[in-house]
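All protein chains of the complex are present and in place, except for one that has been dropped.
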Amino acid sequence: MSTPNSTRLLKYYEALNEGAAQAMSEDHRVFMMGLDVDDHKGIQGSTLGLVEKFGAERVFTTPLSEDAMTGVAIGAAMAGQRPIHVHIRMDFMMLCMNQLVNIAAKSHYMYGGTVQVPLVVRTMIGKSWGQGAQHSQGLHAMFAHVPGLKVVAPSNAHDAKGLTIQAVRDNNPVIIMEHRLLYSTESYVPEKPYVVEFGQSRVVEEGSDITIVAISNMVVEAIRAAELLSAQGISVEIIDPVTISPLDSATIEKSVDKTGKLLIVDNGWLNCGISAEISARVAESEIITRRVQVKRLGFAATTCPTTPTLENAFYPSPKSIAMAAMNLCNPQSSWEPNDAQCELAYQKQFKGPF
Amino acid sequence: MSTPNSTRLLKYYEALNEGAAQAMSEDHRVFMMGLDVDDHKGIQGSTLGLVEKFGAERVFTTPLSEDAMTGVAIGAAMAGQRPIHVHIRMDFMMLCMNQLVNIAAKSHYMYGGTVQVPLVVRTMIGKSWGQGAQHSQGLHAMFAHVPGLKVVAPSNAHDAKGLTIQAVRDNNPVIIMEHRLLYSTESYVPEKPYVVEFGQSRVVEEGSDITIVAISNMVVEAIRAAELLSAQGISVEIIDPVTISPLDSATIEKSVDKTGKLLIVDNGWLNCGISAEISARVAESEIITRRVQVKRLGFAATTCPTTPTLENAFYPSPKSIAMAAMNLCNPQSSWEPNDAQCELAYQKQFKGPF
Amino acid sequence: MNESLSLNARLYEQVALIRRTEEVIAEIYPSDKIKSPVHLAIGQEYICAAVIEHLKASDYACGTYRGHGVYLAKGGSLNSMMAELYGKSTGCAKGRAGSMHLVESQHGVIGMSAVVGTGIPVAVGYALAIKQKKTTDVVVVFMGDGATEEGCFSESINFAALHKLPILFVCENNQLAIHEPIDKRWATPHITQRVSTYGIPTKQFSKPDIFAIHEYVGEQIKQMRQGAGPCFIECFTHRWSEHVGPNEDYDQGYRSLEAAEPWRKNDVLITLGETLAPALRDSIDTKIETKIQEAVNFAEQSPFPDPKELYDYVYAK
Partner (left out) sequence: MNESLSLNARLYEQVALIRRTEEVIAEIYPSDKIKSPVHLAIGQEYICAAVIEHLKASDYACGTYRGHGVYLAKGGSLNSMMAELYGKSTGCAKGRAGSMHLVESQHGVIGMSAVVGTGIPVAVGYALAIKQKKTTDVVVVFMGDGATEEGCFSESINFAALHKLPILFVCENNQLAIHEPIDKRWATPHITQRVSTYGIPTKQFSKPDIFAIHEYVGEQIKQMRQGAGPCFIECFTHRWSEHVGPNEDYDQGYRSLEAAEPWRKNDVLITLGETLAPALRDSIDTKIETKIQEAVNFAEQSPFPDPKELYDYVYAK
């Protein structure tokens, strides 16, 4: 992230928590609702202590009624409050699509600018330990498809806090897509409230041979892949879009104009995904002057299986990322990183199952 | 369509109707459910007479309960029946996302191949006469994003019938995306049951200067645009993917390898849409050997407004398609077709509001 | 709403305004000047008139795509509504909404939705905001019988009852969803009894008795302002027009004029009008005609939005 002037290391879930707490402190209209936000686990720690701090009027669980509760949050937002609605898995948001797509996204426009929906939806992608088909989906593309919604995907603790605060201040519905495997990762996080602006892609690492655009926790995997590639003499530029929608593609296009090679690594399916969108923007770019080679990686075009042998093949990994990048840079190469080098970041940190 | 050996002209809604009737005649497990399928309007004629023919056990309306009714259709399909579930607008399918995405799409895989979901979902896109924000959406990209679902989009009466029959015979959940403005269009439709195979893009018109891929009713608009362009000496190849997912991109890639120019015209939003996917496939193509220029058209990145002046600007039209194509072929040209030439096909045929 | 009038006159004025407005809409409709699907509530206006008579300006009301009456009763500008139907830039949503998504935030008209049932939880959200802000405002949300079949109806009632939110749910039961009769959709007709199991006051009105509704709702809203929590009423009623469009459709075979007769004979516009002195009634009628004519003129003379405005309001600043 952009040289944060802090020496305090915070975990991702702590940063989410601090962001919400500060947003609630600075604006009494902010409240938080969602299944289990007030229990002793506090959404893996990310909401822990908030009910004690702000009271049960401002931090409360809900019935298992995702559809209506989304409507309630939207209505409260229209009436001037600033709700944060929390879902422990993105998969469950399929129950909220009607309210999000047909009401939240459209109200400001459909009502001629007379209504605003300052709603924040926090949602988490699950992975590993057999979470399987219905606890693993990264469905950001569906939301990015719809004008009126904003979608952000913090890949580190610094962004987790800054995007939370920005989302609460924004006057539009914003979906924050978090990742379970990032919850225990640490970065430098300033103590004071700050925002990470929407619509600005970040160059995470500069490089000259190939551009890798990575989404959510794939940023972490891409960084590991870049290490492997660097040992092979390949210089990788890594870009984290941060905001999935509205997307800042200019930063990506500039990088691709330099490297001529683009690997997009998504934390979701490829078909009609954000990886397709990025590729399409590059194809239509007015910035890029050279011919570009493009390749996409993401979830396999299957449902997510639970068993580890299949699950490993389902996800992009530092190994598959590095090999795909190598293939773009040097199609003749038969290089394959060895398995010890490829151990995934999360394998050290995450102990499942939820 | 592929030279149908029939001299019988049928309207799109009649072809949908005949396809369903024949599918129901040939297999007693097929039944149809959905709001208003049995009333005197019969989903704009497309289900008229079916309840008389097959009885109220096999053709029935439902409560306004899209979520559960989708689950019911899925369960019946798993139990060996072959339901056709009808929605009068695609927008309302946002209420069905959980069942479609988390159950229908995943069951065959998640249950290790032991369960099948031979479900057909018919759904219509609305347009014009103030249908507005919530009666106009083409949300096929969301469904195409999810492995396990199939999505088809008949652009003419011939395909409407053949895809319906194929969808019923297919052992997977299939979403048929129809278009209100196509309902009164006619084509040659054989009387006997026949199928239009999934996963085969169709070259609607051959040409050499530019490839236009068009979705759903945009095929009609593209044909009109091609007429305008032909008068300017530009030869257009028009491709109708027919199946949105799984997409046959090879046919598109071959065409693009010939023309070097690709205009994709969708009946939906661009961001993470099928137009992005097609562009991305072209970028990663192993067939295409030359550098390609690509441009996308689709819904404006706004909510659909009701008032005609804004609505006209919201949709691609023969005029905007022709001008975008001209711009790809000849960036210097300032050609603009005159308005009389550009009258939309549907403006002659469709009398709103629903 | 003219406060110096008697209750009867005030209610009459409201019912008549809505009725006449919709009749004029139906008259204009064949001209294609109104390029918006219109769902008329002719015959049903007495419900929103009775209920909303109890609301203050700072209270909220939410209707459906059949929402002209709710909009007008809550104080929405007739000019802005008519212009909206015409797709003009002076419309309440600047031409982006049409008849199905009326809104007027200054008068507490919550934006309406054309996706059945979706307005219900949104209205509950307004009630939640009221509770959080600790004011004594209330919300009324109207819905059809069909809307109660949507899962979000049950979810919304439960949440509102659980949190004792200041909201009145009004089910306008015209026994039809488009052309589908209620017995093809409801397992039993016991909705009011069902809702009462959530521990909230409920009442069913099987006749078009505007005063009974008015009285009951008045008492309930008073208690609601003091924190009593939600309430639900079901009003049987009859839709005179086709589901969407300007005409009647008793000739279409899905319902009979005979079955409609008891309702049409007891038209509240007439029964209520008969309680007024003819002179008063005439003066109200005249005022209404003028007002509607002004609105039509306003709509006709207003400009269409400039196509360049297409991208306005996608995101709030």
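Should a chain be cited, it is by its letter among A, B and C, assigned in written order, with residues numbered from 1 in that chain.
The rule is short, and it goes like this: a residue touches a chain if its C-beta (ideal position, glycine included) is under 8 Å from a C-beta of that chain, and two chains touch if they have at least 3 such contacts.
Since the structure is predicted, the reported quantities are computational estimates derived from the model, not experimental observations.
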In the intact complex, which of the presented chains make contact with the chain not displayed? A, B, C
Which of A:131, A:156 or A:217 sits in contact with the chain that's absent? A:131
Chain not shown: contacting residue from A:7, A:307 or A:332: A:307
For a quick check of understanding: of B:34, B:132 or B:148, which residue touches the chain that isn't displayed? B:148
Determine which one of B:46, B:62 or B:251 touches the chain that has been left out. B:62
Interface residues of chain C (partner: the chain not displayed): 149-155, 157-159, 161-162, 184-188, 190-191, 193-194, 197-200
Touching the hidden chain in the full complex, which residues of chain A are there? Just list them. 35-36, 39-41, 60-68, 91-92, 94-95, 129-135, 300-303, 305-310, 312-314, 352-354
Hidden partner sits against chain B at residues 31, 57-58, 62-63, 65, 67-81, 98-99, 102-103, 107-118, 147-148, 150, 171-172
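In this text, only the chains that are shown with their structure count from here on.
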Centre-most chain [mean C-alpha coordinates]: B
So what's the Cα centroid distance for chain A and chain B, whole Å? 31
Let me have the rounded angstrom distance from the C-alpha centre of chain A over to the C-alpha centre of chain C, please. 42
Check: chain A positions touching at least 2 other chains come out as 67, 98, 102, 109-110, 147-148
Mark out which residues of chain C touch at least two other chains, giving numbers and ranges. 91, 95-97, 101, 113, 115, 151, 314
